[in-house]
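Every protein chain except one is present and positioned as in the full complex.
So, chain A:
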């Protein structure tokens, strides 16, 4: 399980390499910081919090696996025949895009500007942050009420508070991702 997350990290770094090849340095930097720096760390945290050693990696049964593989190969064949039969008129010139051009485009409020989606995405990130905090904190009230009715063993309570602390650490990690 942890190994698959590390392989995902390698895939993301390879995609950042494709961006570097295509001369989009800003996108490659975003890919490296947000994905390789933030998302992979979040997933590693969740794997380490959740994963038992004795838990087997359970996959679907063989028949369903085979059927899905066949369907994926059929879809891939359709995609590839479409791609290789379509005549792309590739523009031969190379244009170097600077970060300042992307910034001007993002903050342009004339026709073809992206100021409205930019603001909407910032509100969405704020809403996601508040939502994650509410999801994480909402259970605490219920968990704190329960010991009054039926006292639980002390070990379980301390385990829960430890998980709360680790969850808070994950949330801080997420907020650093969003400030980027």
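Simple rule for what comes next: a contact is a pair of C-beta atoms (placed from the backbone, for glycine too) under 8 Å apart; a residue touches a chain by one contact, two chains touch by 3 or more; residues count from 1.
Quick note on the criterion: contacts and distances are computed from a predicted model.
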| item | value |
| --- | --- |
| Identity of the absent chain, which is to be given by its UniProt protein name, from "Cytochrome bc1 complex cytochrome c subunit", "Sugar ABC transporter permease", "NADH-quinone oxidoreductase subunit K" or "histidine kinase" | "NADH-quinone oxidoreductase subunit K" |
| Chain A residues that touch the omitted chain in the full complex | 1, 4-5, 8, 11-12, 15, 18-19, 21-24, 26-27, 30-31, 34-35, 38-39, 42-43, 45-47, 49-51, 57-60, 64-65, 68-69, 72-73, 75-76, 79-80, 83-84, 88-95, 97, 101-102, 105-106, 114, 117, 121, 124-125, 128-129, 131-132, 135-136, 139, 160, 163, 167, 170-171, 174, 177-178 |
